[in-house]
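Removed: one protein chain of the complex. Kept in place: all other protein chains.
And now, chain A:
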């Protein structure tokens, strides 16, 4: 029967590479959760409302001190919600508009991402009017490159992220460089227009 092909072209299961005894001896805790029915995630829906610690049928409602945006797939504002970073400014308007669309719509998520970018650029620009402007050197943690062996961690390691690592500075600094060039060009045009 030696002309039979190998797995999986025949019905047999692969032979175990190690016996159960060998696995038990080698791996601490091997098989302690062997019974699939006796695992914490089984059954998936484990109806046991009495064991959660909740002592209410429906929680008290957290006061809504300022209007709180919500998904239109919710029929009401949830009784508890986060209150950090409420909507504000242009990014807030974009995000508020995003919440007119359901979570099923790409428009919802793409507008939220647009709001995120407006928020981060706007906050960065505004920081220059404060006593603590954004500092790209400290806030990106770049100093870790020196402290935590940046070069040695990469060179000769065959890391696949090396193929695109060069993109990171462009993604982080690129928009600022472009914005700077555009600003300088615009200023130049305004100046020359004023001279005429």
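FYI, a contact is a pair of C-beta atoms (placed from the backbone, for glycine too) under 8 Å apart; a residue touches a chain by one contact, two chains touch by 3 or more; residues count from 1.
The rule is short, and it goes like this: contacts and distances are computed from a predicted model.
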Among "Molybdate ABC transporter substrate-binding protein", "Glutathione-dependent formaldehyde dehydrogenase", "Sodium:proton antiporter" or "Molybdopterin synthase catalytic subunit", UniProt-listed name of the chain not shown: "Glutathione-dependent formaldehyde dehydrogenase"
Identified contact with the non-displayed chain, of A:90, A:113 or A:181: A:113
Residues in chain A touching the chain absent from view: 6-8, 14, 16-18, 20, 23, 26-34, 36, 39-42, 44-49, 52-60, 62-63, 68-71, 73-74, 77-85, 91, 95, 98-99, 103, 106, 109-110, 112-113, 115-117, 119-121, 123-124, 127, 134-136, 138-145, 147-150, 153, 157-161, 163-164, 167-168, 171-172
